[in-house]
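Okay, handing you the structure first.
With one protein chain withheld, the remaining protein chains of the complex are depicted in position.
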Amino acid sequence: MLPEGLTTPVTARIKNKRAASPAEAVADVKDGSVVMVGGFGRGGVPEILIDALCDKGVKGLTIISNNTGTHETGIARFLKQGCVKKMICSFPFATESNVFRDLYNAGKVDLEVVPQGSLAERIRAGGAGLGGFLTPTGVGTELAQGKQILTVNGREYVLELPLRADVAIIRARQVDPRGNLTYRMAGRNFNPVMCTAADKVIVEAIEEVELGSLDPEVIITPGLYVTRYVVAGKYSSRV
Amino acid sequence: MLPEGLTTPVTARIKNKRAASPAEAVADVKDGSVVMVGGFGRGGVPEILIDALCDKGVKGLTIISNNTGTHETGIARFLKQGCVKKMICSFPFATESNVFRDLYNAGKVDLEVVPQGSLAERIRAGGAGLGGFLTPTGVGTELAQGKQILTVNGREYVLELPLRADVAIIRARQVDPRGNLTYRMAGRNFNPVMCTAADKVIVEAIEEVELGSLDPEVIITPGLYVTRYVVAGKYSSRV
Amino acid sequence: MNVAALAKVLLTSEQLAKRVALELEDGWLVNVGIGMPTQCLPFVPADRDVQFHSENGIIGMARPPKDLKHADNDLLSAGKGPVTLLQGGSFVHHADSFAISRGGRLDAAILGAYQVAVNGDLANWRLPKARTGSVGGAMDIAVGAKRTFAMMTHVTKDGESKIVNKVSYPMTAQRSVTKIFTDMAVVAVMPEGLVLEEYVEGLTPADVQAATEPKLIIPKTVKPIRF
Partner (left out) sequence: MNVAALAKVLLTSEQLAKRVALELEDGWLVNVGIGMPTQCLPFVPADRDVQFHSENGIIGMARPPKDLKHADNDLLSAGKGPVTLLQGGSFVHHADSFAISRGGRLDAAILGAYQVAVNGDLANWRLPKARTGSVGGAMDIAVGAKRTFAMMTHVTKDGESKIVNKVSYPMTAQRSVTKIFTDMAVVAVMPEGLVLEEYVEGLTPADVQAATEPKLIIPKTVKPIRF
């Protein structure tokens, strides 16, 4: 916490970012949206918000996420329900990604494979207002095909373009009324960068805490990025 | 701290990164080095390491730092002692930067002015192994002169190139034997990005703590970036 | 109007700060530049939740410590004055701080200005005769904020209009200013041109036009500045 005398209390009423339910939290997500989904494998995946979006029956999504789901859970739920038009990811064909594999082989879903570091960096660039970046990753490979190659100081780089989304759905550990977030171990993964790169950021947090109870030094995602949140503890014990 | 059963103790002897003194910490910094110096104004400035470098009498440095010092302290000490060949910074002429102003007007030091956000991002790019990035900052201004302009999706961007350094000197709050760092309020500023972009990273920390006593979730700079450190508390009470 | 009479009607810098502060809406995140803009902080109406961003990684920058013995070098504004943190605020490093501004997360930025042009071009970072200047974060912030408010005196010490047809001072950011707040007027930068929204009491819209290089659009809704 801050040293004595360095905190100013909030006097104005602050906007309530807490949604009454997961269904309400995702109510304004439109068909055809580009949706970033946090998580890596089974870690830090916003399962409750995925379920809520599925229950809503949204269609034609482009999903940006590292993986394509684990058996019937996570993004596989989206896929199984036919919500997804296209996946942008780095690791589509894990052993447990049987749902995606079947759909892809049947020609029912489009796929863009991006190297994992370039995927994370493209999302960061989208959030940081950059027009792109030069990376050595992918030079001389088929994943650089159709992309501009620039030579800087004698070394070749691929120009990768930013990624942004209409909506990001995020799994966090703690949230306060501002929307300040912490994460849980490797559940952090893509979540913080995705928070920066979407027009609307919807969070499920394991725990809600009071304003001022998070040490300002340990907040990973400042609340300014967060549109609204639900408290996961109330709806599920899945961690 | 981590949940039960998820921590593995260190059994091997880990390398001692603690230097016996500030003089020893900077002993191998060579004349003509490019040196990143953390800090913004008077916040988060590694004063003790600056003093140690001045006492060593190093010459011909290129300094990358946001400012040029406050009266006789901080980078002004380098400047006054004639250690500096060139400054790369965003805000050279603050009212309190009289030492730099006089030297610059006398033609005794070179200057490259970089917009502050581009300076931070160039350092980050240097640390992240990128070949550059496209920013809207500076388009149509004299600070884009001589730089490549690229058009992406109809918008013009300046191609900014990465910055790296031989040495970074850094001010932190806590350090553990691995070199894991936390920072102190806005004393964080450029310090974490500079840690990533220098071949050698020398830290002064206010406080040294035992291995395992920092919550893994609150470490801002992983120790892998840190070459060695001194404990500032022993040498100065300046905070 | 002679100089002495004019001086009596122009807004003081405190009055100007009050007027700009009124422009900040409930729920906004706002960056304030060095100098005059910092003066706006205390004048935000108490019922509005406005958070301030400082380029040096402070989200929720607030007034100086009530007791200055608590002032801390590690909690300073961009202008290097001691500040505090609003409850629920946080800190980020410099690259993340500028990701906030370039990434379009600032609802507004309040910046000082030497000149603003009809098309919103901003010049605020160096004087033409200087060899170079201190750009700081101005370029990144002006280019990224959703709204950029220029806050300045209406004319130079030599009486020249700082609102211009084309900036002659070194450019900070093209087409970035959305509204101009001066000691004489509030002027919106619109696609159709500069719209005079408010003028200081004691002057007429025609007086403001006389002190302004470009032609102003003066709508029927034009009114005296209130703060």
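Which chain is which? They are A, B and C, in the order written, and residues in each are numbered from 1.
Following the convention adopted for this analysis, a contact is a pair of C-beta atoms (placed from the backbone, for glycine too) under 8 Å apart; a residue touches a chain by one contact, two chains touch by 3 or more.
In this text, all values refer to a predicted model and were calculated from it rather than measured experimentally.
**Q** Where does the absent chain touch, in terms of which shown chains it meets?
**A** A, B
**Q** Which of these, A:Gly60, A:Gly140 or A:Gly233, touches the one chain of the complex that we don't see?
**A** With A:Gly60, A:Gly140 or A:Gly233 as choices, the missing chain is touched by A:Gly140.
**Q** Can you tell me which of A:Asp51, A:Glu121, A:Asp176 or A:Glu204 touches the chain that was removed from the display?
**A** Of the candidates A:Asp51, A:Glu121, A:Asp176 or A:Glu204, A:Glu121 is in touch with the missing chain.
**Q** Out of A:Thr8, A:Thr62, A:Asn189 or A:Thr227, which is the one that touches the chain we can't see?
**A** Only one listed residue reaches the unshown chain, and that is A:Asn189.
**Q** Among the options A:Gly5, A:Gly41 or A:Gly82, which residue touches the chain absent from this view?
**A** That would be A:Gly41, which touches the missing chain.
**Q** Please identify, in ascending order, the residues of subunit A that touch the omitted chain?
**A** These residues of subunit A touch the chain that is not shown: 40-44, 66, 70, 90-94, 96, 111, 113-121, 123-124, 135-143, 183-193, 220, 239.
**Q** With the missing chain put back, which residues of subunit B would touch it? List them for me.
**A** Residues 2-15, 124, 127-130, 176-178, 180, 196-197, 211-212, 214, 216-217, 219, 222-225 of subunit B touch the chain that is not shown.
The rule is simple: only the chains that are shown with their structure count from here on.
**Q** Farthest from subunit C in C-alpha centre terms, which chain would that be?
**A** Comparing chain centres, A lies farthest from subunit C.
**Q** Can you list every residue of subunit A that touches 2 or more other chains, as numbers and ranges?
**A** Within subunit A, residues 2, 6, 128-130, 216-217 contact more than one other chain.
**Q** In subunit C, what residues contact two or more other chains?
**A** Within subunit C, residues 72, 75, 85, 91-92, 95, 98, 101-102, 144 contact more than one other chain.
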